[in-house]
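Note that this complex is displayed minus one protein chain, with the remaining chains in position.
As written, the chain order gives the labels A and B, with residue 1 at the start of each chain.
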Amino acid sequence: MKKHRAFILVLALLLAPSALSGCGENQGVSAASPTPASAQKSAAINVKDMQNREVSLSAPATKIVALTPADCEILYALGAGGTVVGRGQYCDYPEAVKKIPAVQSGSDTNVEQIIALGPQVVIMSKLAQTDEQIAALEKAGIKVVVTTAKDIAGTYTSIRLIGAVVGKNNEAEKLVSDMKAAFAELSSKVKENSGKKIYLEVASLKNGLWAAGKGTFMDEIATMLGLKNIFSDISSWSKVSQEQVIERNPDYIVTFEMTYTDGQDPVKEIMSRKGWEDITAIKNKAVLSSTSNELMRPGPRLVDGAKMLYNFAYGK
Amino acid sequence: MKKREGFSPTVYILSSLVTLAVLLLCVSAGSVRVPLRDTVSIIWNSVLGLPIPEGMSKSIVFFVRLPRVICAGLIGASLSLCGAAMQGLLRNPLADGSTLGISSGASIGAVLALAFGFSIPGLSGGGVMLTAIIFAFASLMVILTLAYSLDFSLSTNTIILIGIVFSMFAGSIVSLVITFSDEHVKTVVFWLMGSLSGSSFLNALILLVTLAVCGTVILRFSRELNAFAIGEDNARNIGVNVRLVKQIVLVAVSALIGVTVSIGGTINFVGLVIPHMTRMVTGPNHKKLLPASMFSGAVFLMLADLFSRVILSPKELPIGVVTSFVGSITFVYIFYSSRRGRG
Partner (left out) sequence: MLEARNLSVRYGNLSVLDDVSFKIGKKEWVMIAGPNGAGKSTIVNAVSGGAPYTGVLLFEGKDLRRLKPAEIARHIGILAQSSHVGYSFTVEEIIKLGRYAYSKGAFSPISRKDEEYIERALELTGLSEIRRQSVLTLSGGERQRTFLAQVLAQDPELLILDEPTNHLDLLYQKSTFEMIKTWIEETGRSVVSVVHDLSLAKAYGTHALLMNKGRLVASGAVKEVLTRERLGVVYGMDVYDWLSSMLSQWQED
C-alpha cells in the first residue's frame, strides 16, 4: 500500500513537468497583463503572473532559473537563452540548455540549490510546485513568476509573460503571432470535419495502455486539425481498455511511448498487436511514433507538433 | 475405513467446471458487449480453425480478452499457491510474496532490465523475466537471512516488519533507477502498478509451463508443508529433510513470483487473502489447501480483472488497485483477529 503511494508520487513528479497532471481546471487561465507600453521607457517592470500575483522588477531580468521544459524553450525562442543560469532537471531543449546547471524540480525542488545559482527570477509552473516553495524563494529575495498554461491560449499568455520579464515584449508578440499564423494556416488546409478518428497512446500495451484524453495538448491540436480523439470522453491521461481501442476503430494512431526494450520499433510493435488487425489505422499503416516532446509542452514547439500531426494525417 | 486426504475426483471436476464458467463469463463480459453465445462460438470456431460467422468481433474476444483472462487466472492461481506454500513453510498466516517484499524485489530486477535494455535474443521480454526471477530469489534470501538473524523463531511481527522495510527499500531503489534513467523509462511507473493489458497467448503459455513445473513441485511437498505448518522442529523430528524441502519450495516460489511479476507487474495481496479464505473452508491440510487455493485464486483474479476492466469504462483501473483494496482490508482483519486470538 505504502509502495503504491510512492509510485503515484513518482508518477505525479514525472507528469508534472509536462503540465498534464489531472488536477482539473480551476479558475481557467486568467489573462496575465504584461507591462503597459509606457513602462518600457523606465526600466521598472510590473507584471501579473498566471497565479494573479503581482511581480515587480526594477529592470528586465538577466539571471533566470526556469524549472519547466516549456518555459526554458520559450526563453530560448525569445532569444533570451543567455539569461538562463539554471534549469529544471527535465529541461532538454534546445541542445544548448543542457550545458546549463540543472536543479531538481517538481516535488523534489530544492530551494537552496536555486538560491546558490543567484537568480533574480525563478519561473515555475503552479502545476508542479507548491505555495510553500514559492514563499521560501521570495523570502530569499528571489522573484517568482508562475506560469500555468493548460491550453494553446494559455501558452500565448505565458510567452507574453516571460517576454515581459526579460524585457522582450516585441519578440514575444511576434512569436505569438507567428504561432497563431502557423496554426491558422494548418487548420485552413484541413477540410471541414474530415470525421477521421485518432488514437493518442501515451504508454504501450506492455505498460498498461494509457491514452491522452481531453485537456491535453495532443487532444487540442488533433481537434484543431479536424481529427476526433477517440478518447475525448476521458480527461488528461488514463489507462484505457484495449477492446475500446479496437471497438472505436481509429483511422490514425500516434504513440508517445518511449520505453521500448529489446530494440523494439514502436510502430512495428503496434502493427503486430494481436487483435488489432482490423483497425483502420493498422490496415492503412497509419501509425506514427513520436518521442520528442513537442505535443506535451506548452511552448513554441507546439507548432512543430501540429505540423508533424498534419503531415502524418494528410501528407505533405 | 479407507480415507483419502486430498479431494475426490468429483471435487476436482466441479472446481474445474466452475473455473471454466467464470472464465467464459469474463471473456464474454467487458466494456464492448459481446453476447455469450457469440463468445462461445468464436472461441469454439477459432480453436477448431473454422471460419468466424459474419459480424462477430473475433479480434476482441479471441485475441484481447481470452489471453488476458487466461493470464489473470494463471497469475491468480500462481500467486495464491505461493502464498499458501509460504504460509505453511514459515508457519505464519501473514506470509506472502507481497508482505515479505519478494514482489518488490522482483520489480527491482524487472525495472533494471527495462531501464538498461537487458534482453535475451529471440525471446521478447525474456530479459525482464530472468532478472525478475533472480531478484525475487535474492530478495527472499536477504529477507529470510535478516529475519533469522533477528529472531530465530520467525515470529509474525519480525517477518512483517522486515517485509515492510524491505518493500520500502525496494521501492526507493526502483525510484532511484527511474530517476537516473530519466525520460527513457518513465512509463515503467505504469507497468509497476500492475497490468494485464498486454497479455498474449505466449504469456499464457509461459505462465502455464511455470505453474505446471513449480506447482507440481510445491504440491509434491504437501505433507512436508503440513509438518512445517505444525512446526519446523516437529517436521525435523518426523524425518523431513528440513533444509532441502525449504530450499526447493523457496526456489519454486521465487520462480513463480518472478514470472508473474514480469508478465503482470506487482499484483499485491492475492497470495495473502485467497489462501486465508480458502483455509477457512478446507482446513489447514495442504493436500486440500494447495489445490483449492489455486482454483479460488484463479477465480478471484479473473473477477478482479473483470471489475477493473468494466467499472470505469472506457477507462481501466490498474488491477493492483483492486487487489490492494480488497487485500489490505483482509490483512488488517487477519492481523487483528490473530492478535486477539493469542492475547
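The criterion applied here is as follows: a residue touches a chain if its C-beta (ideal position, glycine included) is under 8 Å from a C-beta of that chain, and two chains touch if they have at least 3 such contacts.
These figures come from a predicted structure and were not determined experimentally.
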| item | value |
| --- | --- |
| Contacts of the hidden chain among displayed chains | B |
| Contacting the left-out chain in the complete assembly, out of B:Val40, B:Val242, B:Leu303 or B:Val326 | B:Val242 |
| Residue of B:Ala229, B:Val249 or B:Ala304 in touch with the missing chain, whole complex considered | B:Ala229 |
| Sole contact to the chain not displayed, among B:Thr19, B:Ser59 or B:Asn92 | B:Asn92 |
| Contact set of subunit B toward the excluded chain (per top definition) | 1-5, 91-93, 220-223, 226-227, 229-231, 233-234, 236-242, 279, 283-285 |
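Following the convention adopted for this analysis, only the chains that are shown with their structure count from here on.
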| item | value |
| --- | --- |
| Residues of subunit A that touch subunit B when the two form their complex | 1-4, 6-7, 10-11, 14, 90, 92, 202-210, 231, 233-234, 238-244, 246-248, 257-259, 261-264, 274-278 |
| In the complex with subunit A, residue positions of subunit B that touch it | 30-32, 57, 59-60, 62-65, 67-68, 104, 113-114, 117-119, 124-125, 127-128, 164, 167-168, 170-172, 175, 178, 182-195, 197-198, 200-201, 265-266, 268, 309, 313-318, 320-321, 324, 328 |
